[in-house]
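Missing here: one protein chain of the complex. Every other protein chain is in place.
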Amino acid sequence: MGILDKEFSQENIVITKFEDLMNWSRLSSLWQVGFGLACCAIEMMATSASHYDFDRFGVIPRPSPRQSDLIIISGTVTLKMALRIKRLYEQMPDPKYVISMGSCSNCGGPYWEHGYHVLKGVDRVVPVDVYVPGCPPRPEALLEGLLKLQEKIRNESLVKKVTA
Amino acid sequence: MIEMETTSTNLRTQEMVLNMGPQHPSTHGVLRLEIELDGELIVDVRPHVGYLHRCFEKHCEAMTYPQIVPYVDRMDYLAAMYSEIGYAVAVERLLGIEVPERVEYIRIIMGELQRIASHLVAVGTYGLDIGAFTPFLYCFRDREKILTLFEMTCGARLLYNYIWPGGVSHDLPPDFIRMTKEFLTEFKPTIVELNNLLSYNKIFIERTANVGILPLETAINYGVTGPNLRASGLKWDLRRDDPYSIYDRFDFEIPVGKGWHGTVGDCWDRYYLRMIEMEQSVRILEQAIEQIPEGDVTSAIPKRIKPVEGQIYTRVENPRGELGYFIVSKGGLQPHRVKVRAPSFVNLEILGELCKGHLVADVVAILGSIDIVLGEVDR
Amino acid sequence: MKTTEEIFEVLKNRYSEDIIGITNMPPEKIIDVKPDAIFKVSAFLINDPDLDFDNLMILSGLDDANGTKTNQPDGSFEFVGGTLSVVYHIESTKHRHKLVLRVSVPKENPVTESVVKVWACADWHEREAYDMVGVIFNNHPNLIRILMPYDWDAGYPLRKDYKNPEFYQGMKVPY
Partner (left out) sequence: MKQYISNIYSALATVFIGMKITFKHLFVPAVTIQYPDVRVTLPGRVRNRLYVNMDDCIGCDQCARACPVDCISIETVKSVPGEDLGKTSNGKKKALWVTKFDIDIAKCCYCQLCVFPCPTECIYMTDVYEFSEFERENLVYSYITLTKDEVLEKKANFEKFEAEKAAQKAAPKPPAPEKPAPPQA
């Protein structure tokens, strides 16, 4: 591509320090798409309300996917909705992260057997970074999932970056 | 788009179709509205539902009667206790069994706490839609206290699986009565506070009064129930008009909309009615907690629920309106058909009528005042 | 306040050939109506001052599953013949009486009449019955699917012999 193309292909002190800075800034301002699907969305709202206060982790709901880094799939993904979720995900700028919250979006949950209109796991349409189990998960569980995601981002490498 | 001949007397701008949702912060979930606009005036609103259709009725046909209860929770997730009460009452009437006195009292306490919790979400998110963020935080703070009560009773915060056909799964924990009393004394000043913060705010009144007026005739013909119907002026509450459980023992009032700041049946009435209903729920709770008898709560739970061939439709007053269960049994362990009359499903139908002639910004106000839960609309 | 039997007598006198009979499904009693007469019967029920059924509580579509069951080689089954039903639960907010009406249509040609002009709330209920069970309501203003996607072509999910498709728009449906 350019002169510096090969220069940074190996990790070096500049890269790693810069990487740390990038990762730190990414993980501490994860803006999420304000997007609720089902029961888990209520717990997500409770997480951002006074008792658990999502803002402490830099998570601020944004109305538009184009301004956000994180999408929390909170609830049952139906076939009718799946394509919209895919589109929302595609509209988000890189780097983007996905938390699948609750049994339903993990694998269809209680609806996996007879649900003729339920997508059995959101990972069939978008890649998922962290699976938070629970039906619905406690707000703490969602926060723990977020901390896990932050841990993942912290260990990301600029050079060896695999698109999430 | 409608083609029209443009003449000097009939000069119209081109109509525009605006899509709102399914991802939109103020649609309260996954609802898509197709809004037909003439300039900024709304010509028609067509809701598209089904983005959360979770096949509840198909699941019922494959489950035994007790196994349906967890699925019933997931229908109206803001008032899961009340969905369970409705289902339990339906199955009990189908079987023809009586439940112990204490169970009835527990159900009423749970139901009314749930009503307060559900209305708090309705009021809080309505404030959020209109542009007031603070009431949302206060509402969720108080709702969290109710959830703590539920959690110590049955172990779950949102979806309880607590009220079973014939009884409840656990007895009340020892501290429950004391903590509920504490909550009620703390909560009563909060209603006043919320009223001062939001209800009587001039800006809020300007946004909601005289907006989305629902006349009584239309409301009945469209089958609108619950606070939305009462705001239009009809004193119709199933707790009194088609009594179930033991609501006839309590002394409470059924508030109706009076057009305090505008016309009867406008958004402000619908909103304010929920505030008054919370006060009435507190009244019922205070009485129920004083009167609750001792007794066994699991004795009437049938070991095996196998009703004879028959069908029943029962309804209860959910925080959102008339929640009905239509159960057809063909004599098996599984029901032949369960159909739910979801209050939000019927109430949402009126949206097109309400929005006609208003501005785009009013759609948010009107939709929030109807207070729908998409899980129940789509089931 | 009138009982189902009294209302049945009134209806029988007025529409003798359109009312089939009264069925007992404990604890409810159902009045069976012919499909092509449901509109005029319900219009009478709402307009008559003594009856005044102004509120349609619920309208439900049912697959009665009473046809002959044939097993398919792949383990599934199919019903041939039989009926689909539409059940109307109505009440009067003034007189406080309730009534259950039922219309049964053959599964091969499930056509009945719409009551949207009588009770406006029947609109979405009928669309749901069409969507889930496949009953077609004549004279309905906008009879399209409501809960399922508009391009769903695998049949009506709440029929007992419904088979789910393998794929929908490239997404795998079964677990």
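Which chain is which? They are A, B and C, in the order written, and residues in each are numbered from 1.
We adopt the following convention: a contact is a pair of C-beta atoms (placed from the backbone, for glycine too) under 8 Å apart; a residue touches a chain by one contact, two chains touch by 3 or more.
Not measured: the values here are computed from a predicted model.
A.B. asks: Which shown chains does the chain we cannot see touch?
C.D. replies: Looking at the entire complex, the absent chain's contacts are A, B.
A.B. asks: Among B:M152, B:L216 or B:V360, single out the residue that touches the unshown chain.
C.D. replies: B:M152
A.B. asks: Can you list, in ascending order, the subunit B residues touching the missing chain?
C.D. replies: 63, 66-71, 74, 134, 138, 141, 144, 151-156, 159, 161, 169-170, 173, 193, 196-198, 200-203
A.B. asks: Considering the whole complex rather than only what is displayed, give the residues of subunit A touching the chain that is not shown.
C.D. replies: Output for subunit A: 50-53, 56, 103, 106-110, 112-113, 121, 123, 128-135, 137-141, 143-145, 147-148, 152.
By definition in this document, only the chains that are shown with their structure count from here on.
A.B. asks: Suppose each chain is reduced to the average of its Cα coordinates; what separation in Å results between subunit A and subunit C?
C.D. replies: Distance between chain centres, rounded to whole Å: 44 Å.
A.B. asks: Please report how many Å separate the Cα centroid of subunit A from that of subunit B, as a whole number.
C.D. replies: Centres of subunit A and subunit B (C-alpha means) sit 31 Å apart.
A.B. asks: How many angstrom lie between the CA centroids of subunit B and subunit C, rounded to a whole number?
C.D. replies: From the centre of subunit B to the centre of subunit C is 26 Å.
A.B. asks: Give the residues of subunit C touching no fewer than two other chains, as numbers and ranges.
C.D. replies: In subunit C, residues 147-149, 157 touch at least two other chains, as defined above.
A.B. asks: I need the residues of subunit A touching at least two other chains; which ones are they?
C.D. replies: Where subunit A meets two or more other chains at a single residue, that happens at 80, 113, 116-117.
A.B. asks: In their complex, what parts of subunit B are in touch with subunit C?
C.D. replies: 49-50, 53, 55, 57-58, 61, 93-94, 96, 218, 220-224, 234, 236, 241, 308-313, 315, 322, 324, 326, 328, 336-337, 339, 341, 345-346, 349, 378-379
A.B. asks: Inside the complex, what are the residues of subunit A that reach subunit C?
C.D. replies: 79-80, 82-83, 107-108, 112-113, 116-117, 119-120, 124-125
A.B. asks: In the complex of these two chains, what residues of subunit A are touching subunit B?
C.D. replies: Within the complex, subunit A touches subunit B at residues 33-39, 41-43, 45-46, 49-51, 61, 63, 65, 75-76, 78, 80-81, 84, 88, 110-111, 113-118, 135-136, 138.
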